[in-house]
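Note that one protein chain is taken out, while the other chains of the complex remain in position.
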Amino acid sequence: MSEPSRTATTSRRRPVQPGKLPGRQDWSTWPNYQAAAAGFRGYWYPVCYSSAITGKPTQVTMLGEKIVLIRDNGTVYGLKDRCPHRGVPLSEGNQQFPGTISCPYHGWTFDLGTGELKAAITDGPESPICGKVTQPTYPVAERLGMVWVFIGDGEEAPPIDQHLPEELAGNAAVAGSRIQRRVGNWRFACENGYDEGHAKYLHRTSLWRLFKAMPVWNKTRIERRGRWIYRVQLEQHWEADFPGLGPWSNQAWFKLKPPKKVGNIGNTGSHREVDPVIAEQNFPGFASVAMPGILRIVYPTFIHYEFYAPIDAENHLYVGIMVEFRRGLKVLPFYLKYLGFVRWLFHGQFSAQDKWMVEVTDAPPERLYRPDDSLLQWRKLAEEISEERAARLRESGVG
Amino acid sequence: MSEPSRTATTSRRRPVQPGKLPGRQDWSTWPNYQAAAAGFRGYWYPVCYSSAITGKPTQVTMLGEKIVLIRDNGTVYGLKDRCPHRGVPLSEGNQQFPGTISCPYHGWTFDLGTGELKAAITDGPESPICGKVTQPTYPVAERLGMVWVFIGDGEEAPPIDQHLPEELAGNAAVAGSRIQRRVGNWRFACENGYDEGHAKYLHRTSLWRLFKAMPVWNKTRIERRGRWIYRVQLEQHWEADFPGLGPWSNQAWFKLKPPKKVGNIGNTGSHREVDPVIAEQNFPGFASVAMPGILRIVYPTFIHYEFYAPIDAENHLYVGIMVEFRRGLKVLPFYLKYLGFVRWLFHGQFSAQDKWMVEVTDAPPERLYRPDDSLLQWRKLAEEISEERAARLRESGVG
Partner (left out) sequence: MSEPSRTATTSRRRPVQPGKLPGRQDWSTWPNYQAAAAGFRGYWYPVCYSSAITGKPTQVTMLGEKIVLIRDNGTVYGLKDRCPHRGVPLSEGNQQFPGTISCPYHGWTFDLGTGELKAAITDGPESPICGKVTQPTYPVAERLGMVWVFIGDGEEAPPIDQHLPEELAGNAAVAGSRIQRRVGNWRFACENGYDEGHAKYLHRTSLWRLFKAMPVWNKTRIERRGRWIYRVQLEQHWEADFPGLGPWSNQAWFKLKPPKKVGNIGNTGSHREVDPVIAEQNFPGFASVAMPGILRIVYPTFIHYEFYAPIDAENHLYVGIMVEFRRGLKVLPFYLKYLGFVRWLFHGQFSAQDKWMVEVTDAPPERLYRPDDSLLQWRKLAEEISEERAARLRESGVG
């Protein structure tokens, strides 16, 4: 043949072994976590911006449940979005009477507050079905400019502030946020968020970190405090020499020099004075996570939160919120900073790198390594808290 | 936080009860009907306009069966659209000899009338397979400008006129029609068509009813006559006052006043003289339905039919036909009226409201109400007639 003949690089290779993959084959160590592909029940979840909900009914999906949201006289109400009559979504209907929503098909009319069937218009005022059908409703609240829905198993919903990060209750705050529907299981998103290992490598190319070097590797310890677990940095290594391969580092002439001592606010070393509200929290580590998938990344002057709200087993809502503890005129520079670049660099390109990984992650099977202690502790936390809730429900005879 | 804090509207709500939905969980009361997701066998179905079938083979799907239709010397023939040799659709082939169709792959050539394999061209004139293979054929007829196919279980097809509405046989008629492929199970389409409850509410906003008020609610009785069941109106209520909600009506200053007495031709009260052919039928109610999904809505001067032909379990063919009993030059004003507005308002926007509901209906589970007696009687009719056919097939040893 006229092509140069290349030798097949065959003989020294390890052959392909079909079948079992290395490492952990499933998540049966954490049965509740394994079962929660479509999310954990018993929590408040953000579902959309407040401004999206008006008098026109809107469908949202959370934990696989279709919910119709409608605003009536200022308050947002949520009902199961399936008319019990023939399965038509109530979100296709509209309001015929104040305080109600009517199915578009036959005019079945439900009370927004109680879910009670108040009228079946096409069966007249004496329709015997009235009062015999009650549509399930959802507790709804508004916080941080968003609508939140409680999805449980029949238990009383706790006040939403018990489910939000504690520092958000009682402190004046200003927020910039992004809500994005993303492909991939919410657990991959949450594990990615809290993952000790990836940020330094995956995000080293992000514009958000353009002038700040990332460490090559860290040693960390996971510490639990209340419902949160924190990643505490013990060592930060800014360069490394890999045996048989050579040196590797994220530093560059145009980047700031890495800090001399180990920091626990931010990932790149802190150079600024810490905001008093943040300092007061005395966070043991800059990254923390809580059920049902809330990430908190603490920087000197602001906190970045990520809520991973499960739409279903294949999709989740990424809700990124940047908060500064300011009030009055001081909120103006915040909005300038947020809209000027944080939104585009951090909630934009940086976060899109996470989105990319969440889309292509495919586990289990998985073969974990040392930094994955962060994942293991998070799954352990989820498991423990799930068991506690199950015990509570059993005791109260609900669910 | 800087957002106004809204109280979560939690405590008075009825909690979401996952699991069982209210009402009827399945259609096992009507086992034949439940099994007929892809349609009832043993009937003639409209599949397309006559003009669509020429000497070029065309595939249609009905009851999940792929059928090749071809016109030869004026007559339309139908065969199973899968060459028995290697599964290639005959509709990809063409005619090599009059009265036959040839598979494009190896030239297997079937007689259109009998389905017999007349030649396997690539095996020569003495191919031993000829006469050993017979392709299944379908009875085909043309009526109302459309091609109709009989889909059975091996029994003799009855004359198609026995399956069409009786008044269409023997009366000169002129028709305007629309054939539309629609998403949704054919049973939802048929139930929607005959449904007592929905028209007054769903269609109250249609342009077709712009000047005619619809009742709020009716009392009706279902009456069977031969293979049809009719909805007989006992009471029509044009306004109503709903306890705790207030008054509700479809009347408006620009609409005609509703009639004083209960009418059984049309849904809005009749103002015109009834056509003699229609009067002669002596229909007990303006809406009637027959197997396998034929709806008949009688107006003073015309009849509107809907055929719901099941393509498969997820799709159906909507065939809407408006008929007047005229002949000669009198057909001209009919076409003017049909093409001028009936087609756009009635077979268009009005019918699109039904299409919308059929797409979003999701039953069972379902929780029926008084007006759904129309659905129950239709399912009962379907069940009885199916049992009669099954008995007939058993007796004759077919199927």
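Read from first to last, the chains carry the letters A and B; within each, the first residue is number 1.
By our rule, contacts are C-beta pairs under 8 Å (C-beta built on N, C-alpha and C of every residue); 3 or more make two chains touch, one makes a residue touch a chain.
The structure presented is a predicted model; accordingly, all values stated were derived computationally and were not measured.
A.B. asks: Have a look at B:21, B:60, B:101 or B:160 and name the one touching the chain we're not showing.
C.D. replies: B:160
A.B. asks: Of A:35, A:240 or A:376, which one is in contact with the hidden chain?
C.D. replies: A:240
A.B. asks: Mind pulling the subunit B residues that touch the left-out chain?
C.D. replies: Touching the chain left out of view, subunit B contributes residues 65, 75, 77, 80, 82, 84-89, 92, 96-97, 100, 104-109, 113-115, 118-125, 127-129, 133-134, 136-145, 150-157, 159-160, 168, 171-175, 327, 331, 398.
A.B. asks: What residues on subunit A make contact with the chain left out of this view?
C.D. replies: 1-3, 5-18, 21-23, 197-198, 200-202, 216-217, 237, 240-246, 248, 356-357, 360-363, 365-371
The criterion applied here is as follows: only the chains that are shown with their structure count from here on.
A.B. asks: Let me have the rounded angstrom distance from the C-alpha centre of subunit A over to the C-alpha centre of subunit B, please.
C.D. replies: From the centre of subunit A to the centre of subunit B is 47 Å.
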